[in-house]
Each structure stands twice: as structure tokens, then as C-alpha cells.
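Can you read through this structure? Questions will come right after.
Yeah, one chain of the complex is gone here, protein chain that is, but the others are all in their spots.
For subunit A:
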Amino acid sequence: MPDQFLTGNEAVAQAALDGAVSLGTGYPGTPSTEILERFDTLGGRAQWAPNEKVALEVGLGVAYGTARALVTMKHVGLNVAADALFSATYTGVAEGLVIVVADDPGMHSSQNEQDTRRYAEASGAPMFEPGDSQEAYDHTLKALEVSARFQLPVILRMTTRVCHSKGRVRTRNERAQVPAPRYERDIPGRVMIPGYARPAHVRLRERLASLARSEVPAQLLIEEGDDTRLGIIADGVAAAHAREAAPGARLLKPGLTHPLPIEAMRDFAAKVDRCVVIEEGDPYLYTAARAADIPVEGKPERFRFGELNADRVRRILAGDESPEPEPEAPGKPPRLCADCSHRQVFQTLAKHECIVAGDIGCYTLGVMPPFEAMDTCVCMGASIGVGLGLRHALPADQARRVVSVIGDSTFVHTGLPGLAEMAYNPPATGHILLILDNDTTAMTGLQEHPGTGRRLDHHPASSKLHYEAIALALGISNVHTVDPVEAQDEFERLLTDALASDELTLIVARRPCPLASRRLAAFQAEQESSS
């Protein structure tokens, strides 16, 4: 096959196919979303899960069943999946389980810039870090093999510039051979009661030590460059920036960054006159090197924030403390589409001076002018809990203005337990939950979820989540559905009534996203013409 020109995400999907992954699952999140969509297009079995924790649990089950699984998410998604991760490393796996986690240094479309490398160390999961599309392909295949061989789930840590950059990829021309799935009972290995978990923790550390002693770390280590006056230790895309900034310098790039090839780093530092660690985000490599008494330099604190690039790496290497250049004018911020139904909703919330506990999605843009109708946004699903807390704490006149606003996909992701809390511990003034149901996961690029009634490939699913019925089943008696555009007056009346009452109310503001509707219509037309 000739070389392909692929994004990192596309390369991971191709490797999943070539690596005989039997199921890919995850939750959409920029910059990770396209991996599963591409895997589906290539003919792999891909599906969206309600959230990352469920996705990881499904992937774990697949790997217990001696089949290969790929689980994808963005960095904050790993917070949701962390509960499963920290015990999955204890139970281990029977076949390859690769968890792709995409970090977003610089927060191009995220609420924080947490560094997933900390999770690998904390949970004990081995971690691979590709720096370009070719490595994304190669490392995914290798990670599947390593996971199966050492019986551990493996994290493939990507970053925005690896996920969304395109480069040349040479693919393997054969499909990996894996045995047919079968169940082999292993109660002490899979059931984490304390008596079985204690030896499981010891076993995890032994497996990591065995991986560290194997030939794998050296296979994933790149060492190049002739000028030993300057040595650079760098991981992921930071190594590409370093090559650009200091073309002749000696470079050490570990592809396996947990467990770290610490002795190779020590030998490398001893061979160069000056050794500098170049890494995005937290000082993960630097701290490990210094803890091992390896004489390396790190980066000034200001380079902990945002992405690196060749210019910033030059500054780090030169000790240049001058201010970094700024654009002559700021870029244009994103905003709600002209025909988006969220506009009417936020207009009404602003008019009634609501205190809005918001959530994550397109509708977070309700915080922007002219609406400025959002007071909090923390993490997926937080709108409900935060709104309830505000209602509990504030004096009644303010508490009655608190409204929780959540999108349909986010509600399914982590809003369901919040709704249970709302029914279980209602504030004295009641509460209002507004589900903005636009029938898609809009912000990440119009993905399906259990509430749309369609699968990842847009074909009908076998069920469709019914938000109103769920609320009624939980004991919330005031449940309303309204189109906030067609029936804007009714929407305002429902909101006004709910604000005045001391009861629990769910209002589902339902109107499909115009972008999603157009795409769905085109998809359906294509299906009809091909059938």
C-alpha cells in the first residue's frame, strides 16, 4: 500500500483496524473524537458510550474476554473513567486494551489543561506517547501487543497537535492475528475484594518492572543528533519542536513514558555537556529525572502554560526571558450559530435575571455577549449539583432564581445521577432543570448518543432515552416539553411559573440543531438513493 497522508487520529484508527481491535468505544471529546468515526468508516466496530467510564468498562470486558479493545476520550474524560482505570490495572487484561487519551495543552476547546502523564504514574498503566501520525500508527499497534503480552491496560497519550496534524504514514500490509475470544475463569485475578486486590497490587508492580526490563522501552527510544554540547530529552510533539529549534543537538525521545526509561536518560545526560528537558504541561520528565539525581535543566514556569512550539523551545534553550510576541488584534471568539435555538433560551434566562448553573457544550457559549447568561461551568454534568448547592445555600429570593442548564448529550453522560440527587434532596425552594435537547452532541461535531436514538453510524439504534419519563420515574412531577423557538412565549411562561413555585421542575427545551438536521437529512437521502 502506498504511504497515506493522515491525521494522528486517523492513524490510530487505521492501527486499530490493522491491530485486530474487535470493538472501539468512547465518548466524543475534542481532540479525540475522529478516531472512532474513522474506525467505523474503515469497517471497524465502533460505538459511542454514554460516558468514558462506561466506555472503559465495556473495553475492559472485551479484553477480559480475550479480544482487543480501543477506548477513546479527551483528557477530562479520563477523570470520569478513572475509577475503572485504577482497578483495571490491578485486574489486568487477557488481551490488548488501549485507552487513547487526548490532552489539550493550551485549552483550545477544554476547561483545563490537565496532564494525563500523571494518571499513568498514579494508576500504574503503561503509557505510550506518539509525536506524529506515523508514531500514532506504530505506537497503537505496539501498545496493543504490549497490553496483551504484559496483561495490562495501556494508555496512548496524544495531544491536540498529534491528533489533528496530518503527516505521512506507512502502514503495515497485514492484519494482526489474534486467537478467537474465549472466557477463562480467573476469580482472584478479576474480582477485586481486598483479599484478591492485595496480591493484585503486587502483581501490577511486578508486571511494570517486567515491562521496564524488557526490550520494549529501548525499541521505543529514539536517540539522534551529533552535537553533544546540547542534549535534549523530549516527549511527544515537543520533540518535533525541539528538532526544529536545535537541529544538530543530541535528542533523546522516549516513546514509552511510563515506566520511564530512567537509566537511558541517565546515560544520555552523562554523554552531553548540557541536558535540557523539553516537555509540554507539567514537569513530568523533569521531576522524574531530578528525583533520580540526573543533572537536567527544566523550563521556566511560564512555559508550563499553553502549547510549546519551535519559537518557545528556542526561548527555553536560550534562557530568553523577553516577552513573547502577541497578535496585533485578538481573534474572533466562537459564538452560537445565527439559527441556534439556544439563543432564545439564553435571552429568556437573561431577561429573568436567572442565576444559571451551566454545563459543557455549545450552550456554554450562552456566557458570551449579548446573553452573558451563565454563572458557572465546571465539568460534565456539574450544572445539576452546583445548581442544587446554590439553592441550598442562598437566601430564598436568590435561590428561587437558580436554574440548572444542561445539554442532552451531557445529561446522558453525567446528568442522570444529578437528577437523582435533585429528586432525593430537593432544596426548600425546589429547583429547575432545563435540558436543552438539540438531538446531538453538537460541540464536538454532531455525534450521536443514547438520547438521539441513532448509533455512531447514524443508523437507528434499538432504543431512545426518554428524558421526561426518567424524571417522572424519579418522582419529579412537573415535567414539560417545549420548542423554545416555535413556542417562545410558552417557554417563557413555563419558566416563569417554575421560578415562582417551590417545586421541582424539568423543562425539556427541544429543537434539533439545524446543522445536525441538515446532515441527517443528507445522510438519509444518501441511504435512500443507495437502496
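As a convention for this text, a contact is a pair of C-beta atoms (placed from the backbone, for glycine too) under 8 Å apart; a residue touches a chain by one contact, two chains touch by 3 or more; residues count from 1.
The rule we apply is simple: contacts and distances are computed from a predicted model.
K.L.:
Have a look at "Galactose/methyl galactoside import ATP-binding protein MglA", "Pyruvate ferredoxin/flavodoxin oxidoreductase", "ABC transporter permease" or "Cysteine desulfurase IscS" and point out the UniProt protein name belonging to the hidden chain.
P.N.:
"Pyruvate ferredoxin/flavodoxin oxidoreductase"
K.L.:
Give the residue, chosen from A:Ala94, A:Leu336 or A:Cys377, that touches the chain omitted from the document.
P.N.:
Reading the full complex, the residue touching the unseen chain is A:Leu336.
K.L.:
Of A:Leu17, A:Leu211 or A:Cys362, which residue touches the hidden chain?
P.N.:
Touching the chain that is not displayed is residue A:Cys362.
K.L.:
Which listed residue (A:Lys166, A:Arg190 or A:Arg519) would be found touching the missing chain in the intact complex?
P.N.:
A:Lys166
K.L.:
Which residue from A:Gly306, A:Gly445 or A:Pro514 sits in contact with the chain not drawn here?
P.N.:
Per the contact definition at the top, the residue touching the missing chain is A:Gly445.
K.L.:
Would you mind spotting which of A:Ala11, A:Met127, A:Ala240 or A:Val482 touches the chain that isn't drawn?
P.N.:
Only one listed residue reaches the unshown chain, and that is A:Ala240.
K.L.:
What does the interface between subunit A and the hidden chain look like in terms of residue numbers?
P.N.:
Touching the chain left out of view, subunit A contributes residues 5, 30-31, 108-109, 132, 160-161, 164-168, 237, 240-241, 243-244, 247, 307, 309-311, 325-337, 362, 365, 443-445.
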